[in-house]
Each structure stands twice: as C-alpha cells, then as structure tokens.
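Below are the structure tokens for one structure; questions will follow.
What you see is the complex with one protein chain gone and the rest in place.
And now, subunit A:
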Amino acid sequence: MDPECSRLLPALCAVLVDPRQPVADDTCLEKLLDWFKTVTEGESSLVLLQGHPCLVELLSHVLKVQDLSPGVLSFSLRLAGTFAAQENCFQYLQGDSSLFVASAASQLLVHVLALSMRGGAEGHPCLRGDDWPACAQKITDHVEESLCCTATPKVTQALNVLTTTFGRCQSPWTEALWVRLSPRVACLLERDPIPAAHSLVDLLLCVARSPVFSSSDGGLWETLAQALSCLGPTHVGPLALGILKLEHCPQALRTQAFQVLLQPLACVLKATVQAPGPPGLLDRTADDATTVDTLLASKSSCAGLLCRTLAHLEELQPLPQRPPWPQASLLGAAVTVLQLCDGSAAPASSVGSHLCGTLAGCVRVQRAALDFLGTLSEGTGPQELVTQALAVLLECLESPGSSPTVLKKAFQATLQWLLSSPKTPGCSDLGPLIPQFLRELFPVLQKRLCHPCWEVRDSALEFLTQLSRHWGGQADFRCALLASEVPELARQLLQDPESYVRASAVTATGQLSSRGLHAPTSPEYAEARQSLFLELLHILSVDSEGFPRRAVMQVFTEWLRDGHADAAQDTEQFVATVLQAASRDLDWEVRAQGLELALVFLGQTLGPPRTHCPYAVALPEVAPARPLTEALRAFCHVGLFDFAFCALFDCDRPVAQKSCDLLLFLRDKIASYSSLREAGGGPNTASVEAALPRCRTGEHAQPPGDQEPEAVLAMLRSLDLEGLRSTLAESSDHVEKSPQSLLQDMLATGGFLQGDEADCY
C-alpha cells in the first residue's frame, strides 16, 4: 500500500464505524473492497493488518456497534473474509460468537471452517470430529442439522456451504467431513420431492471433482448412482453431464450417466421409428416413465428437456473422455427432432403423435437441434443418415415457415457439414452427395438473399462468404455457384438499405472476387471486376454507416495481402487511393484498419515483421523487394507517413497505438540498413516537424508525395515512440481510478478531510 493511502486509512476507518457519519454509497465500498483485494494479492494480509491496526479495530468494532449501516457491516465482513482467505491471520475474529450468527454468507463460513481445521485437526482427521476445533465442530453440527431440516431454504444453504467447502479446500479433513455428512446427503435423495435438487447436484459434482476423493470413494459413487436414478429429468441431465466430464470415475457409473443423458432422445426415437432403428441408442436405454411424462406434460417442459439434452450432448461431443459415441443414433435423433419440428416426422405411437403436435413449429427446439446437428458433422455416419441430415437441413433452409433465427442456425449447421467433408470428393460420406446438394442449395440461397427480413439476407451472405472462402477453389462448387444468380444477387445487396447487410455483401463480394467467382453473365469480365473495386471504394467514401466501410477496408487489406489483381496491378496507386479514403474516415476502426493495410504494404515492401515469439524458428531475413530509398519514396508517395503521423495523435487510443507499432516496426526495419544513416547527411526535418502540430490539432497534412524520405527518417528517429507507446498503454482514466482518488472522495463525502492546511488563507 502506498504511503499516501496508509495515511488516509485510519481516518477512513473512523468514518466507517461512526454511525453519525454519512458513508458514501455502496459503490464506493465495493470499489474499496476491490482495492483491498488487489492490495492483499500483492502483500501479506498479516503484515497488512499488523501495519494498520486501524483495520483490526474496524473489524472488531463493527461487531459491537448497534446501529451500524448494513452496507458497512457487510463490507467489513467481506473484508474479513478477504483477509481470511489469504493468510493465517484470522485469529482476531475466530472466537467471536456473533460471527456465527452473522455468517449466513456461506463463503465466510467456509473460510472459517477451513482456517480452523488448518490450525487443528489437519493431517489426522478424526471421523467423529472429537478432536476438531470447537468452531469447526459448531459449523459442522449446524450444517448437519440443516441437512435434516424439512425447510428447503435451510437445506439449500447447507448444501451451498458444503459445495463451497469441497470446491475450495482439498485437505484430507474434507474427506472426514464427507464421510460424516454423506449419509445425510443420501437421505435427501430418498425424500419425495427431493429438496434443493439443483444445489444437491452441484454438491455431488463438486465432491466428485475434488482430488481428495480420487483414490478412495467413501461411498461417493454409490450416492452418485443413486442420484442418477432418483433425480427427475430436469436435474439429472446436468449431473450426468458432470459425471461424464470427470476424469476418474467407475466405468459402470459413466455408462449409467450416459444412458440417463440419452434417455430423452431415445424416447423421441422410439416414438417415431417404425422399424427397429439403428443399434446403439435404443438397445441400451430402458423405458423411463418419468422422462416420457416430462416430454408429454407440456410444450414448455418438453422443449426445455430436449433443448437441455441437446446442449449437454453438444458440450460432451468434443471432450476426449466422452463415452463411446453412438453417432448414427444421435444423427437419427437430431434428424427426427427436426422433422418433428417441421411436422414431417411419422409418429409410430401415441407418444409420437403427441410429440408431433407439441414440437410442430417449436423454434427453440429447432435451434437447439440444428446446433447439435452441426456438431455431429465432426463424426461420420451411415450414408443414408447423412443424406437425411442434408435433406432436413435443406428443408429447413427452404421452408417459408422457418424463422430468421432458425435460418441462421440452419446456415451454420449446413456450413459445418459442408466444411467437414474433405476437399477431394468421393473420399467421405459426403463427397458423392455434394454436387447434387449444391445444385439444390443455390436456388434456396438465391431466394434467401431476396428475403424481406434483413437478418435472413445477412445470414445468407455470411454463409456464402464462409463457403467460398473454404471451397472457392473447388470445381463442383464453382460450377454450381456460377450457374446460379447468387454472385449477381450478392453484388446487388451492396445497395441494401440495411447497413449490416451492406457490410456482409461487401465481405461476400470481396471474397467472391478474390476467388474469381464473378457473375459470368457480365459481358466484360475485367470491367466487372474493376467496377467492383470502384463500387467498394464508393461505399468507403460515402456510406453513412460504419459497418460497410469497415468491411470494405478488410476486403481491401485481404486483397492486398492475397495479391488480388486489382491490388497487384498498380499496388502503389491502390494503396494511395485506399489510404486517402481511410484517413478521412470518422470511424476509428476504419482508420485502424487503414493502418493494418499500411502495415501489410510495409511488410510486402520491406519483408515481414520479425516474429515476437521466442520459440519460433527464425527465418532468414528475406531480402526486401527493392532498395530502401526507393521503398521509402514509395511510402511517401502513397501518403503512408502522412496517415501514420496523423494517426499517432489520433483521439482514439487504439488508432494511435497501432500507428505507434507501425512506426516502430518501420524504424526497426530501417535500423538494419546501417548504410542509410550515412546517406542521410543533414536531412531537412523541418517540413515534417511543421506538419506534426497540424496533425495534433486534427488538420490535414500536405497532399502525399511531397516529403523527402530523409526528412521523414530523421523525424522517425527523433520521436520518442517507446515513450509514446507506454503512455498509450495506460488507460485514459488511470488518474481518476487511483485508490487515492477513491479514498479522498469518500472522506470528502464524510466531511472528514482535515489535512488541507493550505486552505487556511
């Protein structure tokens, strides 16, 4: 703690415990607490308390004052907790009986418990707790009592205390605690209904995750198995998922958990599959009446259960410890759920027809199922099911009833499926299906690009961009795309009234153009390409919204990086034109992107920036494309320096930072050409120096090209770029955020700041 704060602290503590003093609002206390947390991270709490007796006084005093404001009381307790969590210095408060009464906050209780155990029974815990410190004994008794209570809030509280305990403390005594309390917890599972099921699941998972139990289970696995069979479908899902995520756990329990997790989907499949379905999912799961009941109870409970199940499975899918994955059944289930949602599923039982009615048009389930179907693209499945999956996706994209959010998900899932297939057709499940699928997809995409709802047009464009980014070189794709009106429609959407759509259209057409995927209908191929550059440039110069302009800058940067014909033909002219437009832009992101483009240009001219990663293989320095003087002249010519120097004093910090980085990079590059220093010989920096103040005031510098490279170089050397960089690294409000400022404010509110002798005049 800095001395100035130490000086202010006693006065502040006095204000806090004085009920007559108005204490500043709770936000101040909150900020103060945050500051103490930072302080205790840096130095020992014990040292802090010993160095500032006023803090100890504060903590002990608040317990005695009668009409203290609850805000200050809670602040003091949390402060005590903060100290306790850090160091073995909680002795000041340990014996106080009022602490127990006030410690409804389970966090503090846990800290006290852990702390007292650390002093006492640590190492050799006794199961009955005979040798436990009195405080720990008291807490444990209280928790045990609460667990037996019939009032659910009490049970919840006790469970939360335990969850925090097992989550925080991993000492051997926690095992003793669990052995003592687990029968009580198991008893909860026998009650009907099970109280505080949500907290119970949290506790069980927390215990299971604790490394203390990894070797000996202490009846834990039995309790988990019991919980899996007792808990209702709503709570059992999170428990099953948690169990499956455990790294060490008996195989039988994992199998049980997975079956429980799959239960709802198994019910759906069973209710709709006419013939015996694919093996795996249905064989292993028995009929579960409560799951069926939940599915049939109401629309919301059915949708809720299915959504949660699908989300859990989605979460499980990428994990290395996931159980053997019944890909085919899951694919079948996802397709079936989607068919139920669009009303095309054929029910095989009365449960099936009920589900049909419940799920028809249910957007929530449709979205969850599409997400899950997308995840399933990672695995392989039988050809027939893959065909079905693609068909259901196409149906979803096609259907006039699909809502914009469903369409977005359907586009995402379709993309995942398409991208999961290897680039060479014929090698995957998907390969042979793709040409046909694409032929059907593009008319749908065409229609979606004309949708009256802008969200739909936007998702369709994003989909198109992604697809052409990955598949732009693929013959089937090119063929299907060019046979459609999609490229032309994308181009027309550059004039969309919605700015998001224009931005997406910019990205899409930019991508298509990079891939040479222009509308073949245009008579003059080159002319069309050229006019796209002009059209994008027009958007950059006149569009009233920021998003399309940012998108244009990104496209141009990408074009420059990838050597797009428009950029490569006359790179200097291209860069000059773009930078000129970007430098005038009011949107800082556009200006920042302009600097990015400039950086790419620098890299291309002088060689790539040196990698900052110390482990990367150092590549031999690539010889620059042309002599440095010439390169510098080019930079001057395109107005790069003008732009960068102005940006250095940009009112938006990220722009200034980026410009600083760019100039530093340039300086480093130049430094490697020692010869240049000699070549300088009395440069004339006057013109640049004259320009700088004007940059600062936001005026525009000279037109590009009239600066001497030497003058610029000298300028570059004379600027304290490192200093500027560190100043920029500090946040703009670092003065206002300082702890001194906070303490002073609080004291000022309390009217307690007396040290201003200077005001005596």
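Rule of thumb we're sticking to: a contact is a pair of C-beta atoms (placed from the backbone, for glycine too) under 8 Å apart; a residue touches a chain by one contact, two chains touch by 3 or more; residues count from 1.
Throughout what follows, contacts and distances are computed from a predicted model.
Asks: Between "Mitochondrial inner membrane protease subunit", "Exportin-2", "Integrator complex subunit 9" or "Septin", which matches the UniProt record of the unshown chain?
Replies: Choosing among "Mitochondrial inner membrane protease subunit", "Exportin-2", "Integrator complex subunit 9" or "Septin", the correct UniProt name is "Integrator complex subunit 9".
Asks: Which listed residue, A:Thr140, A:Ser402 or A:Ser468, touches the chain dropped from view?
Replies: Hidden-chain contact among the options goes to A:Ser402.
Asks: With the full complex in mind, choose from A:Gln492, A:Thr571 or A:Ser738 the residue touching the hidden chain.
Replies: Touches the omitted chain: A:Gln492.
Asks: Per the definition of touch given earlier, which of A:Pro183, A:Gly343 or A:Gly473 contacts the omitted chain?
Replies: Residue touching the chain left out of view: A:Gly343.
Asks: Among A:Arg448, A:His564 or A:Lys669, which one is in touch with the chain left out?
Replies: Touches the omitted chain: A:Arg448.
Asks: Would you write out the residues of subunit A that touch the absent chain, in ascending order?
Replies: 343, 345-347, 352-354, 356-358, 360-361, 399-403, 446-448, 450-454, 456, 485, 488-489, 492, 495-498
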